[in-house]
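Complex shown without one protein chain; remaining protein chains in place.
Chain IDs A and B follow the sequence of writing; residue 1 opens each chain.
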Amino acid sequence: MSELRLENITVRFGSRRTGLTAVDAVDLTVPSGHVVGLVGESGSGKSTLARAAVGLTPLTGGQVLLNGQPVTQSRTARRGRRPLQMVFQDPYSSLDPRMTAGDSIAEAIPRGTLRGAAKRAETARLIELVGLPGGAIDAYPARLSGGQRQRVALARALAGQPDVIIADEITSALDVSTQGAVLNVVRGLQRQLRLSMLFISHNLAVVRYVADIVAVMYHGRIVECGQADEVLANPRHSYTRKLLSAIPEPGTTLDATTDLADLPDEDLDQE
Amino acid sequence: MTTSPRSLAVLADNPWLRFAARRLGQLLISVLVLVTASFLIIHLVPGDPVRAALGIDAPQSLVAARRHALGLDDPIWLQYAHYLKNLVTGQMGTSITSGLPVSEVIGQRLPATLELAVYSFIVSVGLALPIGLGMAVLTRNGRRRAAELSFTSAGVVLAAIPGFLLAVGLVYVFSVQLGWTPVAEEAGFTSFVLPVLAMALGSAAVLARILRLEVLGAMQADYVRTARAKRLPSWRIYLVHVLPNALTATLTICGLLLAALIAGTVLVENVFAWPGLGATIVASILSKDYPVVQGIVLVYGIGVLLINLAVDVALALLDPRSTIRES
Partner (left out) sequence: MRRMKRVLRTPLGISASVLLGVVLVLAVFAPVLWGDKASAIDTSAILQGPSSAHWLGTNNLGQDVFYRVLVATRLSVELALVATAIGVAAGLVLGAAPLVLGARLGRLVTAAVNIAVAFPALLLALFFAVIFGVGARGALLAIGFATAPTFARLTRTLVAGVAGLDYIAAARVAGVSRIRLLTRHVLPNIGETLVVNATIAAGSALLSFAGLSFLGLGVQAPAYDWGQLLSDGLDGIYIHPAAALAPGVAVVVAGLAFNLFGEALALGLGVPELAGGSVARAARAGRRAPAGAPLAAAAEENSNPLLGTDRADSVLVVRDLRVSFPGGVHPVRGVSFTVGRGEAVGVVGESGSGKSLTALAVARLLEDPAQVSAGRLALLGQDLTRDPGKRVRRQFLGTSLGMVFQDPMTSFNPVKRVGVQLAEVIREHKGVSRRDAAARAVERLHAVRIPAPHRRYRQFPHELSGGMRQRAMIGMAVMGSPALVIADEPTTALDVTVQRQVLRLLKSIQAADDVALLFISHDITVVGQVCDRVLVMYAGRIVENLPAADLRTHARHPYTRALLAAVPSMHTDRELPLAIVPGRPADPANLPAGCAFASRCPLADAKCASADPVLQADDAGREVACWHADRVPLAAVADTEVPVVISHE
């Protein structure tokens, strides 16, 4: 639907001398209708990048372009739809506990476009789209499971009729048996609606399943980016290689050594 | 010896010095706000403060003379500058009604208040620490529910009785009914008993309850589970692992409590006709003797700020994460 381009994004916290550079001159493009998987471990800056892209965290440098036009997140542009939407990690704080699922979704429908019965119909349509039963419209989050809540959050993001959706670790807090349901819905919707999506996760297997393009982030920088098959089969950066080798392979056993001296030291840059 | 830029940079990197600098900076700002607020008292009061103090019948010449003596005819910024300058040299103005220097009035009355507040604090902590800790150990994991209930109820009731009411009650029980201790005379140790008790009991109840909760909370912590997993003896778990972590929150409360005790002296002193600042400030407010009020407000305020500073320093020393957390 639309191309998202993050151009030279830099995000710094704190003062110049003692501050932290969470994101360091990152260039990333999500081509229209594609899914870019952003992989990184804790402290890599991937969540900060996502929040900066939607305007929750102020940019220290660079710009966010949608179809070549800068995305204005200022208050004057509040009326009308927001082309960039986000789904968050924690299913337990992503929904207002005092609003029903339907209300949370309806709130995200751009103001002035729909009223009354039409609004309710649209909410029902979105609930069905994410695979939830119709009765969920009037359910409070406390009665929904983690996976169901994430799907409500997804429906809410879709209500804004976005061009691009950013999914920030949306399945990391879910049980394995429910993770699949959410991922299936995400994948199905992306293909059906030809959404452009930035899918963030620390889990390479999940990213591989969902994304066409993979970008690897480390210490605030993108160290590798390319077609998913290519990056995962022939990683070029040492960090990517390290990440790939660390993934537990089902059906293999961990090579152990009786001589503890053979083990590598804790990485010095982890201190 | 000149300080090179390099040694200054080294100084600036030391977390302790940075902490000290930051705290002192905050203290200075608070003191400035306090001083300004105290200065403004006399100017925020509606009408002419000197006239209000001396009364309607006082001759205009006397009023004018006092106004001049107090410098009230100068423009306000000049008065402020004079006020600050005088404060630095320890002069706090002159009482409108008595003509005595305020610093002298305060100097006479301060020791009695200080003694009362400090003794009450010591008794509070001395009672609360063992009781709170003991109750926590005894009632952990829901044991001895009856004891927990009576302890908490007694604590709630005691804490709900403000010091001066407790004072009245104690006076009634001990002085009126039992005729034990002398009332309304500062005559040695025995005269301290009732006022200190009145102030300390309520504070001790609050502190004991909070200490118990903090200790119980610390006992739920993961690191206590680790200590139990290491099968350390109970006394070591409490002393080495639980108590130091429960102390940080307790310390903060102690600071608040001491500040509250200082405020409490104002009321309790009035019950016992104690020759402290409390009686003086009330009398001054009623007689509209504003310079004295200003001075005493300053003294109370500085006392509170110093207590907060002491608590912060103690916290920084106790908790190895604090100075680093600050930056």
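Note that in this section a residue touches a chain if its C-beta (ideal position, glycine included) is under 8 Å from a C-beta of that chain, and two chains touch if they have at least 3 such contacts.
Computed from a predicted model, the values in this text were never measured in an experiment.
Undergrad: For the chain left off this view, which of B:L72, B:L129 or B:A221 is in contact with it?
TA: The one listed residue touching the chain not shown is B:A221.
Undergrad: Which residue, B:L72, B:L129 or B:V168, contacts the hidden chain when the whole complex is considered?
TA: B:V168
Undergrad: Can you name the residues of chain A that touch the chain not displayed here?
TA: Touch set of chain A with respect to the missing chain: 41-42, 51, 54-56, 78-82, 84-86, 88-90, 93-98, 104, 107-108, 110-111, 131-132, 145, 147-148, 153, 156-157, 159-160, 175-181, 183-185, 187-188, 202-206, 208-209, 232, 242-243, 245-260, 262-268, 270-271.
Undergrad: Which parts of chain B face the unshown chain closely enough to count as touching?
TA: Answer for chain B: residues 29-30, 33, 37, 41, 44-46, 141-143, 145, 148-149, 151-153, 156-157, 159-162, 164-165, 168-169, 171-172, 175-176, 206, 209-210, 212-213, 221-223, 225-233, 236, 240-241, 244-245, 253, 256, 259-260, 262-264, 266-267, 270-271, 281-282, 285-286, 290, 293, 297, 300-301, 304-305, 308, 318-321, 324 touch the chain left out.
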